[in-house]
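Here is the structure we will look at.
Coming up: chain A.
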Amino acid sequence: MDKILEVRDLNVSYTTEGTLFRKKEVQKVLKDVSFDLYAGEALGLVGGSGSGKTTLARAVLGLLPRYEGTVTHYTPRPQVIFQDPSSALNPARTVGWIMEEPLLIHGKYDAPERRRRILAMLEQVGLSEEYLDRHPSELSGGQKQRVLIAAALIVRPRLVVADEPVSALDVTIQAQILKLLAEMRRRHGLSYLFISHDMNVVYQLCDRVMVMQEGRIVETGAIDEIFQHPKHPYTRQLIEAAN
Partner candidate 1 sequence: MKKPLVSLLLSALLLALCLAGCQKTGDPRREEGVIAVGIGQDLNSSLSPYQLTTAGTREVMFNVYEGLYKPAFDGSLVPALAETVAVSDDGLVYTFTLRGGVTFHNGKKLSAADVVWSYETCRDTTTDANVKSILTGTVESVRAADDRTVVITLKQRDGDFLAYAASVYIVPSGYDKLDTEPVGTGPFRYVSRKVQEEIVFARYDSYWGSKARLKQVTFKVYESGTALVMALDAGTIDMAAHLTGAQIKGLSDRYTVLEGTMNLVQGLYLNNRVAPLNDVRVRRALAYAIDTDQMMKLTADGRGTKVGSAMYPAFGKYFDDSLTDLYKTDAARARQLLAEAGYPDGFDLTIIAPSNYTPHVDTAQVLAEQLKAVGVRATVREVEWNTWVSDIYAGRQFEATVCGFDASTMTAGAMLNRYVSDSSKNMCGFSSPEYDALMAQAASLNDDARRTELYREAERVLAEECASVFLQDMADFVAVRTGLTGYRFYPLYVMDLSTVGWEN
Partner candidate 2 sequence: MAKQPVKNKNPFAGNWFLTAGAAITVFMILFTLLGQIWTPYDPSLPDENAMSLAPSPAHWFGTDSFGRDILSRVMNGAGTTLLIAFLVVLIGGIAGVIIGSLTGYFGGVVDEVLMRICDLITAFPSILLALIILRIMEPGVKNVVWVLAILFVPSFARVVRTEFARCRTQNYVKLARLQGAGPFRIMLRHILPNVWPVLLPAVSIGFNNAVLAEASMSFLGVGVSASEVSLGRMLYDSQNTILRGAPWYALTVGLVIVLMILGFSLLGEGLRQRNR
């Protein structure tokens, strides 16, 4: 399998601006993180809140203004699925517009072709045509996440970074979305960088998993291997918390 993402010695630190009352502070968030991701693979990233998971995701997506170390993509345009769907959908626009915008940006297809692709993608994520001219405010959490997934996949990405995509949804909807993500992976040969604080969710979707604690990757391994014989105490702790 060829490698599609390579991360080497990633170090990130935040400096809080000194104000009237607090002096300047430097916080290290990610410490010497390195890993590879291969085509078609679903790599999980697990850790408690504040462990630096989201920062790593943002680094991989190039949304971080400053960081040390290298992030090399071997596939065009990695996409993202955010945790809070409502802030990720443009409130002033309709679903149709949100889906069409990525296609317009690449400008490869004419209007009928774009419409065909949008309808096809909507159908794949289980939404009907009438949703096209609905505003995000008229959709439920689950529907919003489906639209986000559709918008992410419509540009045929090879890599999708999912940052806690289901934790904002209630349990019944979570299962449907995870099933959808698995199906999309199989259908389009996607590779995922799947970020979550819940080991169960990771277990359902990922092949391999990395455990992160205070900005450092403490353990990596195949999903079954990690679940049966967790080496690092923190990993054991996460597994016990999950079931």
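How these were chosen: all candidates are chains of the complex that A comes from, given by their letters.
Going forward, contacts are C-beta pairs under 8 Å (C-beta built on N, C-alpha and C of every residue); 3 or more make two chains touch, one makes a residue touch a chain; residues count from 1.
Computed from a predicted model, the values in this text were never measured in an experiment.
**Student:** Among 1 or 2, all from the same complex, single out the one that touches chain A.
**Tutor:** Result: candidate 2 touches chain A.
**Student:** Given the complex with candidate 2, which residues does chain A contribute to the contact?
**Tutor:** It is residues 61, 63, 77-80, 82, 84, 87-93, 101-102, 105-106, 134-135, 137-140, 142-143, 151, 155 of chain A that touch candidate 2.
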